[in-house]
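Only one protein chain is missing; all other protein chains are in place.
Right after this comes subunit A.
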Amino acid sequence: MITIFYFRTRRYDLAPRFGCTARSLMMRLQSSLTTSTTSSQLTEEIQIPNRIERGPTDILKALESTISRDPTAPHYKYHDDPYFIPQSNITKRTYALAQEAGRKAALWIREEHRDVFQHKLADPPIESFMPKPVYTDKSQVSENTLLNVIKHGQVTEAINIYKLLQGEVSTTSKQALFELLCYTNSKDPINKDFIEERWFRQVSSEVKNTWKNCLEAEELFTFLKNQDEATAAAAYNTLLRGLAKFLQTDKAWELYQECQNKKVPLNAETYNYIIQTVQFLKDGSLEKKQLLQTILMDMAAQGVQPNIGTLNASLKVVSSLSQNFAKDLARSLITEFTTIGIEPSLASYYYVLRIFCQEKGPTNNVLSEIIQELEGKELKVQDPMDTFFFMTAMDVAKNHLHDAVVAERLHGLLLAKDNYKFIGDSYKESVYFRHYMSILVETEPLEDFMKIYHTLVPNIYIPEPSVMASILYAVEGNPPEIGRELLPQFFSHMVMFDQLERRNLVTHILELMRVHCRPPPNSPLHAQYAESAWALWNFIQNQRENKLRKLQWTGDMLGNVAVLSLRGDQFDRMLQAISFLTKDQTSVIGTPNIEQIDELCNACIEQGHIAGALAIIQYAAELGHQEASLMARKVYNTLPLTPSQEDKLVSLVGKEVLKIQLSVNKE
């Protein structure tokens, strides 16, 4: 925690001491110059550079630029305590939001007990540390308070003050309040301080009319539109934007017609919002296109200068058109706007990708062109949709182009300069990395992929089960020597990332350990594999005890656990697994395959464990495996059986089989 004490003293130091010392210093310097240098140099005038104005955060920014993200360390927001370092996506979210919850609790207490927090520690006082004032009487508020509240976007508070003032404010203030209400749809936005909440929030992509009819807003509009021309125009602009922003499209369109009839001037931003409604007003592609063109021509006819928002809004409309029109129209738009000096922003490219790289359409390499243009450029945020670019672009690189080279270039672009801020939020970040990792694991050699894996996992990105699955497939596609060493690590990562309950992953990795990546005899890896398998055993058995049924045993898994334990010289564990398999059959789905059963049976025979061998044979016989008789024969031949055990064997595989064996034996 950093505590800042404010010590304040004022300078009343009269003697210009610095001036004196500086002058004497200069004189001394000059005298030394004259003695040591030639006169020609003396004539050179000293150029004192102009003072560079520094902002309040410039020094901090300079210091910050010396630090780069350390992938081996958890994110700065997490406590520097091993117990609090998150290891999975869930814990990442939980810990960060827990911290935020603490922040919220503090705010709540401050509001509830405002009387206790009236002391002023800091001078000048820090407004954001003080409880918000509560106004209950007209005498407490003025027009300035209202304007201040509006500036900070506090909707409820603004309405409250406006009511207290009984509407006795200037027209400008009324217009400001009206703009606030239309911009926020009369709802309080999320507190700006809740940075984690914004980071982890999942914005629903649902597109529907959310416009809220607010009584105050309506009153304000009726008042404002009857004022002088400029005020009325501003009011129309505001309401149009609000209606279009929250997709009250029909009313927005009506109002737009009204504005045209009354010749109310609209500005570019308002037109941008109107353009966005086009895709909801018309159904057919052709109609949409025509309407878009009409609005643009209307803009031009009114002499309104378009801006980057106009381009983005138009491209958004184009992205909803059918492919026949879309591409050519998008190209025309971009040429048009670049000619008048408006360069596309990241949001424009986002729409371009949506237009050019559709799932069912032909493959298009526009992404390479875009990256080419963006590389080396200083990217500025120009549109709230800018943050969608990187996620979509990586999606295109993975699913549309299926090209690791493009993906790598895109990733380089993201890491260049300050571009990482365009990653959006936690959801977009993980989608981005999911696509990035999937394309790499599918195309790059496993060794190269692992280097990137180690830099990104687990602090920057934690692979989702689907990515983990493709990693396992990559291991399978590579020679066993490469994958062998990696498997224990992947398994421990699966434990860490809470993926043990994913049956497909667990089954696959056990199968890989048993078959594809089977280590050579006497390898220390056998012990590691056995430990991994036993970790799974403990995990599932614990779940069973706690009556959680997230993951159930399957015969295949259980067989693999037994085989891996056996190979890791954990005979007791193997027996435990076998006895569970044979005695608790109702809680096991499916059966182990015959290879596994065979290996287990042989092991029992080698160890001379008759009970185990018999149990396995019984199990195999009940399943109807023909190999049961072969096993029985082997047991009979190699192990000394008591008569009761012999009887059991007979009852399992039938007298005939055993008699044949007996006769063979006697011969």
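Quick notes on this one:
Methods note: a contact is a pair of C-beta atoms (placed from the backbone, for glycine too) under 8 Å apart; a residue touches a chain by one contact, two chains touch by 3 or more; residues count from 1.
Here, contacts and distances are computed from a predicted model.
The UniProt record for the undisplayed chain lists the protein name "Small ribosomal subunit protein mS31", from the options "Small ribosomal subunit protein mS31", "Cell cycle checkpoint control protein RAD9A", "Putative exosome complex component RRP41" or "Probable alpha-1,6-mannosyltransferase Mnn10p". Although one chain is not drawn, the whole complex shows that of A:91, A:276, A:364 or A:499 it is A:364 that touches it. Only one residue in the set A:223, A:325, A:427 or A:473 touches the chain that does not appear here, and it is A:473. Only one residue from A:77, A:212, A:544 or A:648 touches the chain missing from this view: A:77.
Shown as candidates are A:186, A:237, A:277 or A:430; the residue that touches the absent chain is A:237.
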